[in-house]
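Note that one protein chain of the assembly has been removed; the remaining protein chains are unaltered in position.
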Amino acid sequence: MNSKIRLGILGGGGDSLIGVLHRVASSMFDQFKIVGGVFNPKWEDNISFSEKIGIPTDRIYKDFDTLVAEELKLPEAERIQVVSILTPNFLHFPMAKKLLENGFNVICEKPMTTTYEEAKTLEATLKKAKTVFAVTYTYTGYPMIRQMREMIANNVIGNVQKIDVQYYQGWINPVIHDEKLRANTWRLDPEKGGISCCIGDIGTHAFDMLEYVTQLKVGKVLSDLNYVYDDNKMDVDGTVLFHCTNGVKGLIRASQIATGEENNFTVKIYGEKAGLKWEQENPNYLYLLEDGEPLRVLKPGHAYNSELSLDGTKLPPGHPEGIFDSMGNIYKGVAKAIRKEPYDHGEFPTMIDGVRGMKFIECVVESHLKGNVWIDINE
Amino acid sequence: MNSKIRLGILGGGGDSLIGVLHRVASSMFDQFKIVGGVFNPKWEDNISFSEKIGIPTDRIYKDFDTLVAEELKLPEAERIQVVSILTPNFLHFPMAKKLLENGFNVICEKPMTTTYEEAKTLEATLKKAKTVFAVTYTYTGYPMIRQMREMIANNVIGNVQKIDVQYYQGWINPVIHDEKLRANTWRLDPEKGGISCCIGDIGTHAFDMLEYVTQLKVGKVLSDLNYVYDDNKMDVDGTVLFHCTNGVKGLIRASQIATGEENNFTVKIYGEKAGLKWEQENPNYLYLLEDGEPLRVLKPGHAYNSELSLDGTKLPPGHPEGIFDSMGNIYKGVAKAIRKEPYDHGEFPTMIDGVRGMKFIECVVESHLKGNVWIDINE
Amino acid sequence: MNSKIRLGILGGGGDSLIGVLHRVASSMFDQFKIVGGVFNPKWEDNISFSEKIGIPTDRIYKDFDTLVAEELKLPEAERIQVVSILTPNFLHFPMAKKLLENGFNVICEKPMTTTYEEAKTLEATLKKAKTVFAVTYTYTGYPMIRQMREMIANNVIGNVQKIDVQYYQGWINPVIHDEKLRANTWRLDPEKGGISCCIGDIGTHAFDMLEYVTQLKVGKVLSDLNYVYDDNKMDVDGTVLFHCTNGVKGLIRASQIATGEENNFTVKIYGEKAGLKWEQENPNYLYLLEDGEPLRVLKPGHAYNSELSLDGTKLPPGHPEGIFDSMGNIYKGVAKAIRKEPYDHGEFPTMIDGVRGMKFIECVVESHLKGNVWIDINE
Partner (left out) sequence: MNSKIRLGILGGGGDSLIGVLHRVASSMFDQFKIVGGVFNPKWEDNISFSEKIGIPTDRIYKDFDTLVAEELKLPEAERIQVVSILTPNFLHFPMAKKLLENGFNVICEKPMTTTYEEAKTLEATLKKAKTVFAVTYTYTGYPMIRQMREMIANNVIGNVQKIDVQYYQGWINPVIHDEKLRANTWRLDPEKGGISCCIGDIGTHAFDMLEYVTQLKVGKVLSDLNYVYDDNKMDVDGTVLFHCTNGVKGLIRASQIATGEENNFTVKIYGEKAGLKWEQENPNYLYLLEDGEPLRVLKPGHAYNSELSLDGTKLPPGHPEGIFDSMGNIYKGVAKAIRKEPYDHGEFPTMIDGVRGMKFIECVVESHLKGNVWIDINE
């Protein structure tokens, strides 16, 4: 009778913030029920955490492999249907791969993998698995981002002619300017964090977002990254010039040394007829600019918004929703896909986003290391 | 083992927005589990709704009285511990009363009752019951409102010397200007909506909020209400001048004919040393004004916030939370109270808020009807 | 050949800010030439100031009476045509009266007089004189205020149904809370400052502004003023409820104890179809609100603005103009009137504004002193 989708969770225990985000998001539309998982590597922590959040412990497993093995023994009607992977980055790939190979649907935190090669492998795995796969570029779930995508698709701004995306934070300052700290932070250790810090962590959000809202494809990139200190091995800031495959020019600015910025992710798309702007920290405002016309400010929940946007708003105008609600919308889309209900391609980011994101990171770093030259990301 | 609090829900079925708000809020901190309720008056709707939201139907009851009767038959360890009342306003009082009389904890939507007399009766009932009672003035759960309260309590702005609270909406325009519609809307029918529309619905939020953040008590009020048309029986706009019991002067401005306003609830408190401002539609910004000093803008999640404020923020700065999160914080406070854990008086609004709110409405209407004269609300 | 209007100035010497404002404003459209005046009561200061600002000293006079006498001896084609009165408030009336009686045009700083009786006398004097008289309610010269007036006149927002004007400052805090200072400040001394401090100084701006933009007339007022201390004789804060003669309700909020506010003059007019908002500290933004429509933000210089608004903008959109430019527009209007060129009634505030302003102050104080009762300002 209870038609909730059975959700398993990997990671997200203890004080994990990402754990809270996914749990709340999964509950927002009454679509998912957490039935099991592996929250912590240590068994006692795992159990005490599941008790703390009120999940029956009978399907809390000692490790990932046990989860897969035990769940497969259950009849399909009881088995976990979808697994959210919230573990450290390097575990995303092996876990996702095995889950897909065993017929599970997967919701994977970003970055999807640690290399483009892994991403390609995972893409091939999914092709065989034919299950649902989502990568949680959380910000694309905001109603006004969805509205931006639809307005561009519906030619409200005309042909796109300039793209400018900014993702500025200042959090790495205390780390980067301390010689010891920067030598001992996993984020700045290529062995643990992959080949890029700033571009990998937030530059990819900017990249995914611009392709999401414009539905254009980035063609080639030229980057200038900033490591600040010679002994620092990972970028903490960088600008990426790009040309889309249709020739439209744009740039991504990403920084973790933009002192005092919190999570200032700003998207500006200029078309021949109008422009659109959006800022993540005030996510309920979408600015429509036209030459010679009053600026217009669109907000969620109004009938003038598209269906895709309205589907992501739970309350009437003037009742601000936030990032939990954005992630909730992504989970809602995944639920539709799992239930094989109709859904829009804009409802959640997929394997394609995950793969392109990894390619983007590698090309941006390559451009910088080769002396700030153009690299084609589609080759 | 599963320590979640057993929650029952009355109302909130079908397309109810308030139902979504309470369900999501109750899940946010892994503290509550919905185990039963009466979502709809019609049995089929009741059942189909409970299935839709994935609640087992075995404790979905045909009506409120059955719920009480059947739950009381269950051993205490299985029985519903707290009931959220989301039914039409006139049902709040009888339901809350019976629940309290039978030992249940109660979370009640506002307005708590339809008259001050009912409110006083309910207060007396609670005194005997000794259970937990909360009335959901949702907006007091916002982290920056909590921060405002704490800053005022800690003398950051000095003695309060002026209070200005605005709650402006424009939604009633299409109704009020149409003779037929205004004659046939329950909100404008004193038989159904009580003695006040605008003051009762949103003026009370303003009143509760100002007492919440300043911890002062309003003493006397003088109002000028606006019915717009002679044949209209309920206020749709009004200004309330007031003096606090300590002499501080202030005003509340409430309107449902502030065309184009969505839910513009703005709180301004000026003290001898500094002022504080907050706007509900941008709830993550708290403005601190000092003569001759740069304006300062505080945001949630920073270490400079009080414990009470930080307790209501789930993610780091720059990740906007919204009204669901505000209600979630109120539920979190109620959970602590039910579990008899220590909590702050600022964590959720109580019977005192509910009773004062009803008295406020009656005094404001009296002031207007008597010709805009001062009425003491504490008599 | 040189067609500039010959301007004389009374007051505004030394460090006077109002002097700078008028001098710059008078020069903005190449319409006025300062030819003489009395800048300071002391002769040496008068002369040294005129030299400092580069005005030939031959028509700098030792006092006001000499100025009138000597200028009248000059042929009309050389005589000062218009005099700007920037002296202390109590001198406005006698100076303006004598100037009008002798055929001069007058630009008078506000408050126009110190009592309503004086204002009536001056009005009668002007009726005989038939010269041009302007009172400098500076803020009505802003392009977006002019645009607001025109939009309301052109029914863009439908019938006005609610008026809310705020004028908040915090500057008097250091004075009011110091027993000695508040006893020794001319602003708080009824002998020197008239019967009102806050309402007289800034409340009148709010009153004039609302009548300017709506073209409605205030009918009756009910006020609650705030003196803060028993030994303080002048209001430093107050709220005025009012009904327009056509029944529309509204309120004026004025304060000099709104701690941290600089010059926060905000105008909100709600009509049946839309609302308009404007804030003096960001004067180049006019907000148009409609239920269910995106907020629109109008800015100066665009072709969508009215002629009256565009006449007050010197540069293209995006080049912010400020309060000097607003006053410059008022001077521009006065120049047209003096030259008997066609001009709009919205181009500068006149005797009517001055007289009504004085009546407003007296009625507001009367309402408060009589116990917060309604007073008709048109009786």
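Things to note:
Lettered A, B and C in written order, each chain numbered from 1.
Basically, a contact is a pair of C-beta atoms (placed from the backbone, for glycine too) under 8 Å apart; a residue touches a chain by one contact, two chains touch by 3 or more.
The structure presented is a predicted model; accordingly, all values stated were derived computationally and were not measured.
The omitted chain makes contact with just one of the residues A:30, A:109, A:211 or A:261: A:261.
Considering the full assembly, B:297 is the residue among B:17, B:69, B:124 or B:297 that touches the omitted chain. The missing chain, though absent from the display, is touched by one residue of C:110, C:162 or C:299; that residue is C:299.
The chain not shown here touches chain C at positions 1-4, 17, 20-21, 23-24, 27-28, 30-31, 33, 51-57, 169, 261-264, 280-284, 299, 314-325, 328. On the side of chain A, touch with the chain left out of the figure occurs at residues 157, 161-162, 164, 170-171, 173-174, 177, 222, 224, 226, 228, 237, 239, 241, 249, 251, 253, 255, 257-261, 268, 270-275, 288-291, 293, 295, 372, 374. Summarising the interface, chain B meets the missing chain with residues 288, 292-299, 302-304.
One rule holds in what follows: only the chains that are shown with their structure count from here on.
Once the centre of each chain is set as its mean CA position, chain B and chain C turn out to be 43 Å apart. Remark: chain A and chain C have CA centroids separated by 55 Å (rounded to whole angstrom). With touch defined as above, residues shared between interfaces to two or more other chains in chain A number as follows: 299.
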